[in-house]
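Every protein chain except one is present and positioned as in the full complex.
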Amino acid sequence: MSGTGVVKLKIDGVEVTANEGETILSAAKRAGIKIPALCYLDGLSSYGGCRLCIVEVKGSPRLFPACTTPVSNGMEVTTDSPKLRKYRKMTIELLLSEKPHICAICIANGNCELQDLAREFGVDHLRVEREWKSQKIDLSHSFLVLDNNRCILCTRCLRVCDEIEGVHALDIKMRGKDSQIIIDIDDDWGSSISCTSCRKCARVCPVGAIYVRDEPISRTKNKDIAQFILLRRRR
Amino acid sequence: MKPDDILRVAEREAEKQRAYKSRINVCCSSGCLPFGALQVLKAFESAIKEYGLEGECKVSRTGCIGTCSVGPVALIEPGGFLYQNITPENAKEIVKRHIISGEPVKELLYANEAFFKKQYRLVLRNAGRIDPLRIEEYIMVGGYSALIKCLTKMTPKEVIDEVIASGLRGRGGAGFPTGQKWNFVAREKATPKYVIANLDEGDPGVFANRTLAEADPHAIIEGMTIAAYAVGAEKGYIYVRAEYPLAVQTLREALKQAKSMNLVGENILETQFNFDIELRMGAGAFVAGEETGILASIEGRRATPRPRPPYPATSGLWGKPTLIQNVETLANVPLIILNGGNWFAKIGTPKCTGTKCFSLTGKVNNPGLIEVPMGITLREIVFEIGGGVPAGRKFKAVLVGGPSGGCLPESALDLPIDYESLTKAGAIMGSGGIVVIDDESCMVDTAWFFTDFCVDESCGKCVPCRVGLLKMRNILERIMRGEGRLEDLDLLQELGEYVRDVSLCGLGQTAPNPILTTLRYFRDEYIAHIVDKKCPAGKCFRLEAEI
Partner (left out) sequence: MSSEDRRLQMLERIMREHGYDKSALLEILHMAHELYGYFDKNLLNYISSRLNLPPSHVYGVASFYNLFKFRRPGEHVISACMGTACYVKGVEEIVSAIEREFNIKRGGSSPDGRISLFITRCIGACAMAPNITIDGEVIGRATKEAVLERIRKVLGGGVVEAR
């Protein structure tokens, strides 16, 4: 998608120059404007699922995900407005209500992107009913753990496994509310044939769904790993 | 084959048909089949044989005539006599009295003229009139002459201009101008280009596309091939729901015939134009009918939609320019080419030209498949064509546009059917479902049913649709259990607007419609559940009562 042309657009009133084909998110980032996002990660393909990076584009009644929408000349983007804040807050509330998230017993407590966003958006209670039903925890691997109770289905793990590690050991089974991360043919992680135990999935997980047992989460997590490997590849 | 050869096929077939004095068209569509249509067909055939009338009367299996609630049905020509509720026994009677003695069997005739009076059959022009499994009959009634006209007399640009002039808009739901879409694909440089005919009619209560495919598959194939010529595509896919086995079978056979006559494939009609069509089956996923969902499914992946842009016109199947059209849209195309865009533009309303097929079901006297000009009112459809609700019951609402349509009350019945009016009222055209609801149904329960459908069909990719809808459904369930709170209504409204505005694809964006419209038009029923703990229709709270 890399074009050769250069386009000019305005993001939150600031004039920004961007490459043709570049996304709004990337152009905003270079201009020092932060747009919240959970499923997006530098170095991985864009997914467009979490809907946190939605922005307004002048002239359209629709909202656009900044991580997948390409810039165009003369575009005027608003990344923050009462409506956007309201919607983003709702997204965070819904994610917190989807699974039995309990920060106090979560390994990612204090190191969690969802928790950070909840704080940033002032989520101090949930208006929708919470889900308390426990989900499967896969403890079969010698050091990697998958705890579905904490998964927000951002798919960073399966994208890093497929695109960076080149394995595709992970995928999603079922659909909708029943969606769940799986390993191979829904096997126990410990018996997986394809997993290389590279732990990149744990490094990029924004919450505490995939982690390395007995390792401080701050040491496991590394958001830059995908981009780091991608840029230094000799191909 | 050359164009002239096709014309000769038409002549030969016409000559053959002229030899028959009469013709019995037995509907063998999915609506009539479960009720013994094949036995009726056999009974007609053996009666004709028994009386030695094989040379005079042709018994033919055809597609749907539209009166699906009184099947099996048969249409006898000349005269257009429609018989209903036929059994193998009275089939013989009909042959004896109608065909031999020339006296129609009055007591078996479909007497409801109102059902057909306001209909305008363009897309369904051949439905119930030709044998869908015989390409010769389609050619005889002018089929494939539009393709011949395109290939021999028109440039691709002229074809697109004609479609633009017709004002035709996509019949899959959103109503995007068809000609404009063709232009987008035509101007792309990348090759190969693809055309997809969307027959993933997953909306519950809708069977218009299936009927079309079962009754007139070649109209879809011809429209698709013309579209491919116009945009420069060389490969096409017809994506059919697997739940429609007869449509799959019919299309497969029709494709085989079209290929054998060189109307699909390489060097079509000995021109330079190549276009091959393959059939692909869905596997039970409503979201696969969404534009980008269908792409993923044809590529053999989970049918999860992706954000647009890029649009399929620039980056579709395997990243190549792709035209995706609903089969009903495509079936209009041959008529536009033959009669001209201006002719088509005169039908319907200025902004919304042509006709629309609707499946009319629910609590209505004459359910079935209908085709009406755009601009007709809902009242005409429900009370004239549909004959109103059954005696003793009261009309309450009409659901337009499938599971993510809106429930409209009596006061909205004078709305003209067009994309804009429906959207303004909170409904959508969708793929053309009209379900009539009477006072026996509870609107909270109805909203729950559609929301539950969308919860099940959500692909799970984006948060609003996966979680937001689920929470909305759960709130409805609480209200239906008698545990609702008045604040729930505000929360439902807020969640509804959020899911509508933030969801990734059309499914999520329209899924809150049933709740939002029932909140708007039938709020009193919600309040009755919450405040009085009563269901006005007597539907809810029943579970507790039974225990």
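As written, the chains take the letters A and B, and residue 1 is the first residue of each chain.
By our rule, a residue touches a chain if its C-beta (ideal position, glycine included) is under 8 Å from a C-beta of that chain, and two chains touch if they have at least 3 such contacts.
Only a predicted model underlies this, so the values are computations on that prediction, with no experimental measurement involved.
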Hidden partner chain, touching residue among B:Tyr51, B:Phe184, B:Phe449 or B:Phe541: B:Phe449
Which residue of B:Tyr138, B:Tyr194 or B:Phe207 touches the chain not shown here: B:Phe207
Sole residue of A:Ala169, A:Ala202 or A:Ile225 that reaches the chain not shown, by the stated touch rule: A:Ala169
Selected from B:Arg171, B:Lys193 or B:Lys363 as touching the chain missing from the view: B:Lys363
Contact set of chain B toward the excluded chain (per top definition): 30-31, 34-35, 68-69, 71, 201-207, 210, 242-244, 280-286, 297-304, 318, 359, 361-363, 367-369, 399, 402-403, 433, 435, 437, 441, 446, 449-450, 453, 459
Residues of chain A (touch criterion as defined above) contacting the omitted chain: 158, 162, 167-175, 182-187, 193-194
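Heads up, the rule we're going with is that only the chains that are shown with their structure count from here on.
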Inter-centroid spacing, chain B versus chain A (mean Cα positions, whole Å): 39
Residues of chain A that touch chain B when the two form their complex: 1, 47-51, 54, 63-65, 68-70, 86-87, 90-91, 94-95, 97-98, 127-129, 153, 172, 174-179
Chain B residues touching chain A - in the complex, by the definition given at the top: 285, 287, 302, 304, 306-307, 309-310, 455-468, 470-471, 474-475, 491, 494-495, 498, 501-504
